[in-house]
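Below is a structure I'd like to ask you about.
Yeah, one chain of the complex is gone here, protein chain that is, but the others are all in their spots.
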Amino acid sequence: MSQVAENQSPLQPSSQHDEVVSPWLDAWRKFRKNKLALFGAITVIFFIILGILSPWIAPQGINDQNMANTLQAPSSSHLLGTDDFGRDVLSRIIHGARISLWVGFLSVVGSIVMGCLLGILAGYYGRWVDTIISRLFDIMLAFPSILLAITIVAVLGPSLQNALIAIAIINVPNFGRLIRSKVLSVKQEEYIMAAKAIGMKDSRLLMKHILPNSISPIIVQGTLSIGTAIIEAAALGFLGLGAQPPQPEWGQMLAESKAYITTAPWTMIFPGLAIMLTVLGFNLMGDGLRDALDPKMKH
Amino acid sequence: MLTYTLRRLLMLIPVLLGMALIVFFIIHAIPGDPAQIILGQQATEENVEALNEQLGLNEPLYVQFFSYLGNILTGDLGESFQTNNAISEEVWPFLAATIELSFVAMLIAIVIGVNAGIISAWFQNSWFDYSAMLLALIGVSIPIFWLGLMEQWAFSVELNWLPSSGRENVRDPVEPITHLFLIDTLIQGRLDQFVDVVRHLILPSVALATIPMAIIARITRSSMLEVMKSDYIRTARAKGMRMFGVVYKHSLKNAVIPVLTIIGLQTGLLLGGAILTETIFSWPGIGRYIYGAIDARDYPVIQSGVLIVATMFIFINLIVDLLYAAVDPRIKYH
Amino acid sequence: MKKWKLAMMMLLIFTLSFALIGCGGDDDESGNGSDEEKILIFGRGGDSVTLDPAKATDGESLKVTANLYENLVTYGEEDTSINPQLATEWEVSEDGLLFTFKLREGVKFHDGTDFNAEAVVTNFNLWASDLESYYYYNSQYGDGNNGTIIEEVKAIDDYTVEFKLTRSQATFLQNMAMDSFGIASPAAIEKYGEDFKKNPVGTGPFKFEEWKEEERIVIVKNEDYWKEGYPKLDKVIFKPIADNQARLNALFTGDIDLMDGISYTDIAQVTSKSEFQMFERKSNTIGYLGLTNTREPLDNKLVRQALNHAVNKQEIADAFYGGYAVPAINPMPPLINGYHEGVEDYAFDVEKAKSLLAEAGYGDGFEMELWAMPVPRPYMPDGRKVAQLLQKQFEEIGVTAEIVSYEWGTYLDKAKAGEADAFLLGWTGDNGDADNFLYTLLGKDNIGSNNYAYYGNEEVNDLLVQAQTETDTAEREKLYMEAQEIIKDDAPWIPLVHAKPSVAGKENIINYIPHMTGNESLEKVDFK
Amino acid sequence: MTSILQVKGLKTTFFTDEGNIPAVDDIDFHLDEGEILGIVGESGCGKSVTSLSIMGLVPNPPGKITDGSITFQEEDLTKASEKRMREIRGNEISMIFQEPMTSLNPLFTIGNQLIEAVKLHEKVSKQKALHRVIEMLKVVGLPRAEEMVNEYPHQLSGGMRQRVMIAMAFICNPKILIADEPTTALDVTIQAQILHQMKELNRKRNTAVMLITHDLGVVAEVCTRVIVMYCGQIIEQADVNTIFQSPKHPYTIGLLQSVPDIREKRSRLFSIKGNVPKPGSIQKGCRFAGRCEQAHDRCFAEDPPLYKGDGQGHQVRCFLHESIEEAHHVEDTITSP
Partner (left out) sequence: MSKTLLQVHNLKKHFPIYGGILNKKVGEVKAVDGLTFSVKEGETLSLVGESGCGKSTTGRLIMQLIEPTDGSVIFEDQSLTELSKKQVRLTRERMQMIFQDPYASLNPRHSVQKILEEPLIVHGIGSKEERKQRVKEMLEVVGLSSYHAKRYPHQFSGGQRQRIGIARALMTKPKLIIADEPVSALDVSIQAQVLNLLQDLQKKFQLTYIFIAHDLGVVRHISKSVAVMYLGRIVEIADSETLYNGALHPYTKALLSSVPIPDPTIQKESIPLSGDLPDPSKPPQGCAFHSRCEACMDVCKTQKPTLMEVEKDHYVACHLYEEDKQFNDK
């Protein structure tokens, strides 16, 4: 013992004062340095705040019609103009932020939950479970996703909630596959072997080692998917299969104002820009998260 | 290689069967009576009933499924409820329209996307890199239906440069041979029509190309960067090779593999995902064909249409997988 | 440096693409100069389903066949009066059971065969032989028991045909003029069999040339047309463009000459441009908000009346029909014989509505679903928007309406099953007769069919049934007026507007008169 | 013996987010014609960066040569154009790397990659180049050379690939071969083969070899002269026998003693305490002072210079051996130009 202690005093004296850098802290530091990602995060937060505070900051309500004042060009009283009901476009976009973000977020959470469940089952248990689930994913991916969403909405009936469900379903295989492959690769990692070697139960292994180490790609993919989900919701809204009027969902706003593209382009341009900016925000943020959390992951 | 191909083909069977099953049951779960929809709002009850009988929709679902499956296996895709035409004969013009559009869109996406990706990787952190990648990010963030409308507005309505919809000049329609108009017009030596077809293609194909272009550019860049860091690139440089050779000979071929995957996936997505673009640009393609059929509850058309698209998707990806083997000798299929 | 080569290539690509964009930017001439062929391109929302008019159930099919076929009698250019076409004159027996038509001589089908009495007999017998396929024949001349009210069609001589009925039908001639009953060449029917729907042969001003599905239908001038000097056009192309906006763009870029189904919101755009004009189609439609009479609280007449008072119809007409609609009072458009001018509408009066609600026991209002159709219909271009306006107007009287929409087929199914509270719907007249509106839509017998509102007034039903067999025109009109008065009071619907689904076209188009049935022959249409 | 390569005051710095890290910090050495110079050190000591600096292949960004000169045949490579460097690389100075598995492009045949190496520097027909390639492959002891030119890297074992790399390096008859840990990834039996091969080629073609390794056994077996590096600096330099028989720097001594020897079983290995300091974390003073048993105050305060010259070129960077310098100072100044 004495011999051991004697030979082992190998650390530099300064090291005691090193701060503890957890992987999350490390990731945050990297993220913070990425200007584009930060810009994305700020955009996203901006829209989130817009969504949360919409009842208070929007100059008008969702459905404050003014038929005497329709299709007004942007002016000081209506910064982004009015639509064909004389409603303030800006207010509707602000209210719409809540809907779009909510749909994006909830549907992605739904996809993640379902995808995780199936992906873990497939990746961890392998064999026939894997075969069945993987084939199911193959089948779902072979469907053109928007067509699948349209069909699901056709079955359930057009509404925002059903659009959300449809979007959640069509994105399940993306997450399922991701998690499955992550589980498979994490399973090969030496620290998993090490954890097994200390006599760990499978369930604990899954919860304490495999899942936490699969989480960062899920976060990254999840962030990016919120963007996609918002576009998908807008597309369904655009086709009249998503949010129902007078809900100011952005895609549905586009559908409603499509006819005015030449006479009142602002009714068309601004909701489209809102979608694009929000999605861009999520994409930038997702990219930044990827670089920070999981530099090895591919685009 | 052959065995691998065969094995992959064999693996398709359960996928296609599963697909047929799922399509069938989802579609039959859609509420609404096809006969009613075919006959319209003003139809009488008896007429509806009679049509249901005639279409075989009174049979139990599983009977319908197996007869449908049996028909498909014998190559019979069924008849459209709406037009009573054999789908196998009816579908090709639509499919051809989509194939032509997707092909051109993919061509644009690949040519611009790959080159932008290479240049970005080559001049990493240059202004070109930054702006190209920001554009690519915007590209994946744009709702394409919105982009399509904006294009129409700008180039067709306001500037009147390009036609806003359709595939050809209606006044001087193309005589279809293959239904791929670019080819048909060339076969017939109608250069004026060819130009016209190209002009019709520009707006929708650019809208459709946006997302894959952006994705391809991003993947090409990151994959190039990764390859350029690899040991064998260092070896190539240690041999005294110049950067251009290194990039175009050694890096590109290696970087192309992930790009190939994406191209495969995206092409598949384009085929089926063109619904929105096709709607906006009145492109008589398969997406609209199926979408219209959903509206009309034209079961055989939806089933067969979706199956055709999915099969194409699967085959394109199979081809991509086989292309890997051509590019990458490491993938030796036993 | 190879970098330069790359840059040069890029430059080349860009130049090429600009060249492509540039060329043809100015070639939007319609090609309708006097020395050239006169080609009219008609843009519309959807493709035809069949070109056999007798089998067609959709307007887009009949829009084409109206130019290929002719009937024994036809409607007036601007109304639904009965005029000779292939029949030059006709007689009706006293009891209304025997119709004798004198046929026009010297008319030939497009395939060169003669039009004669035998051809008429063949057509009518064919239709009677398969009531399932010949849908309109069944609905107009069927007796409801898989039989038909036309007992026999007989060729008296080459150019005389006699129809013998089992019971008198007030609308017999009115029906005869429907586009569905165009006379086809028996030889062609024989020759093409199942494929006849793709190879139409009639006697009309235009001959069929080509049908490329979802792309175009081309019909060309019938050089042997019996009406001297017609048609004026050499060729008409029907081009389906589903999206309204895209269709309008196509009009503006010169890809098409005429378009129907223009969004009412776009009319201003057309009228503001001197190169374009609007053609107004007389209304043959009713757009209404059905109030399902069996559902609480809409089963209460006072509530229905209150809702009627709450709606500002003019606002709807202005906002979503661009003025191309008139507020509706009765369940049928004013051009129809038997329309009751004297019925007074429920005034737009919020206070009145509130007091009626209070009287009905709903002083605090109530909640209901407000269904809006997801697809544009001729009688209502944008149901969701109308619904939003209605929602707002109902809100004024304390009624909270949630807008619900289903996919179109489902929508009809569910509404038919009585699952809707209030629902937007409408109707386009088939044959320009009051029966086709009042009985079809509000007869108790039609509950579960087209009486979506579940309006079950026995008295009204009796009046309407009685009118069906009444051959005296004045007597008939009286019956219908009586029914309209009762209906107004019962308020099973809120009749909203009679839309005038208009057509936009190039300024140089002349003699185009859109018919209220939605389909018209283009024989007189010409370019300036 | 004439020096073919002269490195003076070379400094290569990596500019990273964590600060500027001098991976190679002011090193001087020379490589003589036909000799095998060993550069030993633990990971992160800068030995690989040294070789990349000579080749002009330091990844930039983040790395950059910030000071010093590399004189190859009277030409300063740090000032040479990229075009000139390309002419030199593979032709005058070639290099082989640690990982034979990843150093060959997996998508091209062996023949293709070797022919490319020839054609980059000489105008010969493809046929002739192929001929040269096959011959070279035979020289490095690959028996099936004719077939092998049509094979892909993944079809070969690690040892064979490293031979291919050697063939590629020697095919243009370079004056210098830089071998960066060429056998580390290989099994001992294969290592023996490869080392043998390199020695053979060195002897036959008189190519100077710079062998970078962490394995003292390999150094003893192959090299004629040895440089020991620590934290970006040269700390000891001498001919191979001197280093192994009378090492002077405490680090060299410790390193030699920590190697478990196959010939005898020691009850206990000597071990150097502590860890290699993180790059960039070096404070002033001797870089080894923190781990040195004999360190005294001065070691922590002052950076010792490289004391040169006991006549046999034995140089040590340690205050303990200051005396060498003094004793031979005069002689040193006379011999050096």
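Order as written gives the chain letters A, B, C and D; numbering starts at 1 within each chain.
Assume contacts are C-beta pairs under 8 Å (C-beta built on N, C-alpha and C of every residue); 3 or more make two chains touch, one makes a residue touch a chain.
Small disclaimer: the values here were computed from a predicted structure and weren't measured.
Between the chain not shown and the residues D:V24, D:L120, D:V164 or D:V218, the one that touches is D:V218. Summary of contacts with the chain left out: across D:L57, D:V124 or D:L256, the touching residue is D:L256. Where chain D meets the omitted chain, the residues involved are 42-43, 157, 159-160, 187-193, 195-196, 214-221, 223, 240-241, 244, 254-256, 258-263, 265-266, 268-273, 275-276, 278. In the full complex, chain A touches the hidden chain at residues 1, 3-5, 7-11, 16, 18, 20-23, 26, 189-191, 193-201, 204, 208-209, 212-213.
We adopt the following convention: only the chains that are shown with their structure count from here on.
When every chain is represented by the mean of its C-alpha atoms, the one lying closest to the mean of all protein C-alpha atoms is B.
Placing every chain at the mean of its C-alpha atoms, the farthest one from chain C is found to be D. In terms of their C-alpha centroids, the spacing between chain B and chain D amounts to 54 Å. Computed from the mean C-alpha positions, the centre of chain A lies at a distance of 50 Å from the centre of chain D. Put simply, the C-alpha centre of chain C and that of chain D have 89 angstrom between them. The residues of chain B that reach two or more other chains are 30-31, 149, 152, 157, 279, 294, listed in rising order. Shown for chain D are the residues in touch with two or more other chains, of which there are none.
Residues of chain B touching chain A in their complex: 14-15, 18-19, 22, 26-27, 29-31, 134, 137-138, 140-143, 145-146, 149-150, 152-153, 157, 215, 218-219, 222-223, 258, 268-269, 271-273, 275-276, 279, 287, 290-291, 294, 302, 306, 309-310, 313-314.
Against chain B, in their complex, chain D makes its touches with residues 55, 57, 59, 86-91, 94-95, 97, 99, 102-108, 116-117, 120-121, 152, 154-155, 165, 168.
Interface residues of chain C, counted against chain B in their complex, comprise 1-3, 6, 10, 13, 17, 20-25, 28, 30-31, 39, 41, 49-50, 57-58, 132, 135, 138-139, 146, 194, 197, 212-216, 218, 237, 239-243, 245-247, 249-250, 252-253, 255-256, 375, 406-410, 412-414, 425, 427, 430, 440, 448-450.
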